[in-house]
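Read the structure below first, then the notes.
Only one protein chain is missing from this complex, and each of the others stays in its spot.
Letters A, B and C name the chains as they come in the text, with residue numbers starting at 1 for each one.
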Amino acid sequence: MLVVMRHGATTAEIDRVVRTIQEMGYHAAPMPGAQRTAVGLVGNDGRVDSSRIEALPGVAQVIHVTQPYKQVSREWRPENTIVTIAPGVTVGGPEVAIFAGPCSVESEEQILTAARAVRAAGATALRGGAFKPRSSPYAFQGLGRRGLELLALAREETGLPIVTEAMDEEGAHLVAEYADCIQIGARNMQNYSLLKAVGRIDKPVLLKRGLAATIGDLLLSAEYILAEGNGRVILCERGVRTFDPASRNMFDLTAVPVVHELSHLPIIADPSHGTGNRERVTPMARASLAAGADGVIIEVHPNPDRALSDGAQSLFPDQFTELVVELREIARAIGRTVAAPPPRPADGRVDAASGPARGSSSGPAPIAVG
Amino acid sequence: MLVVMRHGATTAEIDRVVRTIQEMGYHAAPMPGAQRTAVGLVGNDGRVDSSRIEALPGVAQVIHVTQPYKQVSREWRPENTIVTIAPGVTVGGPEVAIFAGPCSVESEEQILTAARAVRAAGATALRGGAFKPRSSPYAFQGLGRRGLELLALAREETGLPIVTEAMDEEGAHLVAEYADCIQIGARNMQNYSLLKAVGRIDKPVLLKRGLAATIGDLLLSAEYILAEGNGRVILCERGVRTFDPASRNMFDLTAVPVVHELSHLPIIADPSHGTGNRERVTPMARASLAAGADGVIIEVHPNPDRALSDGAQSLFPDQFTELVVELREIARAIGRTVAAPPPRPADGRVDAASGPARGSSSGPAPIAVG
Amino acid sequence: MLVVMRHGATTAEIDRVVRTIQEMGYHAAPMPGAQRTAVGLVGNDGRVDSSRIEALPGVAQVIHVTQPYKQVSREWRPENTIVTIAPGVTVGGPEVAIFAGPCSVESEEQILTAARAVRAAGATALRGGAFKPRSSPYAFQGLGRRGLELLALAREETGLPIVTEAMDEEGAHLVAEYADCIQIGARNMQNYSLLKAVGRIDKPVLLKRGLAATIGDLLLSAEYILAEGNGRVILCERGVRTFDPASRNMFDLTAVPVVHELSHLPIIADPSHGTGNRERVTPMARASLAAGADGVIIEVHPNPDRALSDGAQSLFPDQFTELVVELREIARAIGRTVAAPPPRPADGRVDAASGPARGSSSGPAPIAVG
Partner (left out) sequence: MLVVMRHGATTAEIDRVVRTIQEMGYHAAPMPGAQRTAVGLVGNDGRVDSSRIEALPGVAQVIHVTQPYKQVSREWRPENTIVTIAPGVTVGGPEVAIFAGPCSVESEEQILTAARAVRAAGATALRGGAFKPRSSPYAFQGLGRRGLELLALAREETGLPIVTEAMDEEGAHLVAEYADCIQIGARNMQNYSLLKAVGRIDKPVLLKRGLAATIGDLLLSAEYILAEGNGRVILCERGVRTFDPASRNMFDLTAVPVVHELSHLPIIADPSHGTGNRERVTPMARASLAAGADGVIIEVHPNPDRALSDGAQSLFPDQFTELVVELREIARAIGRTVAAPPPRPADGRVDAASGPARGSSSGPAPIAVG
């Protein structure tokens, strides 16, 4: 940490900074310059809380040299983390993952139709919301536990692992019973109680970037999960809020190479929320893979005109089928491949239709329902 | 709601929009224009979920005429809501309120010293965090329940009602036991589980604007609380995130007249978080009242250089004393007054020092000093 | 300047940074830390262009300690600059200035009516656009030279000095012939050719903050003007662009105390553009003075419903009259006063009605037309 003094700071002011640093238990190294003096703080093994020092008299600025996160950083772990969602379904390795499905689970027919369609097209995992954070209290809030049961049913039929959102601690435990990967939505990215809760659950977590979160903030939120002991975190770029109403969000694809520089965690991209508009999903999904994303998550609905939420950004099944073909081409162009869907459960062996899910997906044979 | 068709949209496309609106249970009114046709949706008594329509072929844009919130709107209730925090301590009437205290409760000595100082200077209520949302998991997270006990102790001595933050449903119930007003922090403004929880608790709520929340979003979050039955909501402008690193946040004081136009709820301003820097707090607190804010909330610490959080933006007690004098001048200039502190509990009669708090502050005599 | 090396940077990488700094003519001071090495660059007397160093192998970050601007900084000149627009009309001293008038000059009757009204209410100077930067090429672009002539006519009658915008070098010379203060609009804040041009003209300059300009950028643009020799610069906060559509712009009043910390130049505030809406102008004008602004600039139109531009944010003359009364109260509350309008030219002595203006307003008696 470097404390920059104002031009003309007095010796007494500099001394006070030095003393304060020493009281905090660090070594202070004053460095006189041509224009200003700076005082280095040496000996910290993490981010120092600088707020005590920032407003001392004569201080112009405090500059942090050390990043505030640790376990998520590439300096902590140089090699890429590969997160396994289900046997054969990984994120962060050479294969890129494709998560697809409707915004919300609406009915048994809807989710089964969707699941079949996205599997047929080549998706690796099924997404779908049972608990929906909506900005209006009067909007459809999801089917809740019934939605989770229907997702489990869809998994039984198609073999696709399930990714679905939890909105609070109680919900996280419920989601963990049914799903293969717990999603933390953008609005809850800094809901620290929830982050700590999923940090103590033995399931992979898909952590979406908040609407006004810097990439540093996203990594700090992931650090909350790792700090509780859960290292299976997948980050997700889904657009941030800016001044331009042209799109629902501004899809910040540069987050992909930036996260790959700073962290060992995998990052996928969500062009559905990132753009908010069906016509833009295909080009931006292609761009996501070209930028190096470890996967994409795409909203697909059997009948978008009748969707209870996010219809405008949901692809028709046919569009998704074409998109997967294009994504394979892009993956090939940069030396990666699109993962194949996991094996479909053997016929006749599915008998625990809508019951709570298999054990931890890190275990050896989660779909062994027979 | 108005559905604007693209220039050159076909009759079939227009008909499909009309049919979709009818299927949704509304009346459709096509309006051909010089350049484009628009289709009005008539008969809705709230915000329609337009996502089904937005991506129909030939649709250029969907425009909402009705605001998505209801109970918080001035159209719903024209007269100002006045929220009572404690007997004699109101927000939203002609008197402006001054909430003050340290960022975090750190120790008995610290919070008592702070409480005495801010009361002596003229504060109306005591703020102080027991549960602290921090972007880093390694930063000081607050004293928890012990912090609440110390706040209650400070109230017993000074008579100042207490405002403190809750971060999850469990915490909200705990805070409600001890405090007079439950604060929802900026990072949790769209934590809908938490909003619903405090909507069912009979305590006033101080709802802070999120870092990237529009004023419309802030009102929608308040609507979640009102929709659960709790109408005692105080809004708080505390700065939003923008591109300029010159200040910690961009303090959007225009939110004050905008909220007063759109809603009957009171709004206060937080220049401490809004600016992040002690030297800027005084001018921006003055500006807050001049803009019409119903109160201010100010961080004051007995010894900011030793604060465990937010030291740089905390006022010294002397600075706060001067500030209150200036605020009285500004209030007078615009025809308001600064509220007097509530009565101090009579000497020798306080005997329930750190126990859980008095009953609901909406009741007649919460401090039960007699 | 401080060059922070990555954790694990090699000795060879550190040596290369040291050599590069030395080649650039500075002294390099390596500082090993617990986690990383940093290399200080010592001996620069201004901002070093760090781009050569930023991407050297092993470099994590380059941190600037010295601000990139000089002559505008308070370190360069500790006492406040007071800019004289016309005899008795100053900005930056204890008196606060009120600039008022219509967005555009539309006709002789309109500008004369407006000028009389704002003078009667207490304005210190007359604003009005002859050259209008409009985002659409099809919108009204101003009356051009004829507008300047009408402004000069209004000055002859009312004695109010004139502030009007220039959009290019040729226009700046024309404006300087007629007006007392040249305005550079937000869209041209980084039009460096124009900044250099007005830096060489002997007239005060009102420099408005750009839509996405940081306060640092604003000061750098002012530096362009001072670097050419013109020290009479008044800064103006007029709102920046953010994600919230609730107001036309986000009015960043904290810019006022921040500019006062960093620079000796005066800063005024423009609540008309800052809010975009008549109802919000009054509270935010009051807030501007309470925040310490050296003046305000307000749009007033004799008949806003018929204004050719910015009607929605223009005050009616009656509203402006009331506003000035309130501003006097606020100024008094913080120990300042609102300046009185300059003396009206003596009757019968005005004979150069619409001719080019008096000499430089820095001279002794510019209005002595008789």
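The rule is simple: a contact is a pair of C-beta atoms (placed from the backbone, for glycine too) under 8 Å apart; a residue touches a chain by one contact, two chains touch by 3 or more.
As the structure is a computational prediction, the values presented were derived from the model and not from experiment.
Engineer: Using the touch definition from the top, which of B:Val42, B:Val325 or B:Ala340 touches the missing chain?
Structural biologist: B:Val42
Engineer: Among C:Val42, C:Ile82, C:Ala120 or C:Ala227, which residue is in contact with the omitted chain in the full complex?
Structural biologist: C:Ala227
Engineer: Hey, which of C:Asp168, C:Glu261 or C:Glu322 is the one touching the hidden chain?
Structural biologist: Within the whole complex, the residue contacting the unshown chain is C:Asp168.
Engineer: Looking beyond the chains shown, say which of C:Thr81, C:Thr158, C:Asn188 or C:Ser288 touches the absent one.
Structural biologist: C:Asn188
Engineer: On subunit C, where is the contact patch with the chain that was removed from view?
Structural biologist: Interface with the chain not displayed, on the subunit C side: 20, 46-47, 49, 51-56, 68-70, 133-140, 167-169, 171, 187-188, 190-194, 210-212, 217, 220-221, 223-224, 227, 240-241, 277-279, 304-313.
Engineer: On subunit A, where is the contact patch with the chain that was removed from view?
Structural biologist: Here the touching residues of subunit A are 212, 214-216, 240, 242-247, 250-258, 261, 274-275, 279-280, 283-284, 286-292, 326, 329-330, 332-334.
Engineer: Touching the hidden chain in the full complex, which residues of subunit B are there? Just list them.
Structural biologist: Residues of subunit B in touch with the missing chain: 2, 4, 6-8, 29, 31, 33-36, 38, 40, 42-45, 61, 63, 65-66, 75, 241-243, 245.
Just so it is clear, only the chains that are shown with their structure count from here on.
Engineer: As a multiple of 5 degrees, what angle does the CA superposition of subunit A onto its copy subunit C give?
Structural biologist: The superposition gives an angle of 180 degrees.
Engineer: CA centre of subunit A versus CA centre of subunit B: separation in Å?
Structural biologist: Centre separation, subunit A to subunit B: 28 Å.
Engineer: At what distance in angstrom does the C-alpha mean of subunit C lie from that of subunit A?
Structural biologist: The separation of the two C-alpha centroids amounts to 42 Å.
Engineer: Need the CA-centroid distance for the pair subunit B / subunit C, whole Å please.
Structural biologist: Inter-chain centre distance comes to 33 Å.
Engineer: Can you pull out the residues of subunit B that are in contact with at least two other chains?
Structural biologist: Those would be 212, 240, 279.
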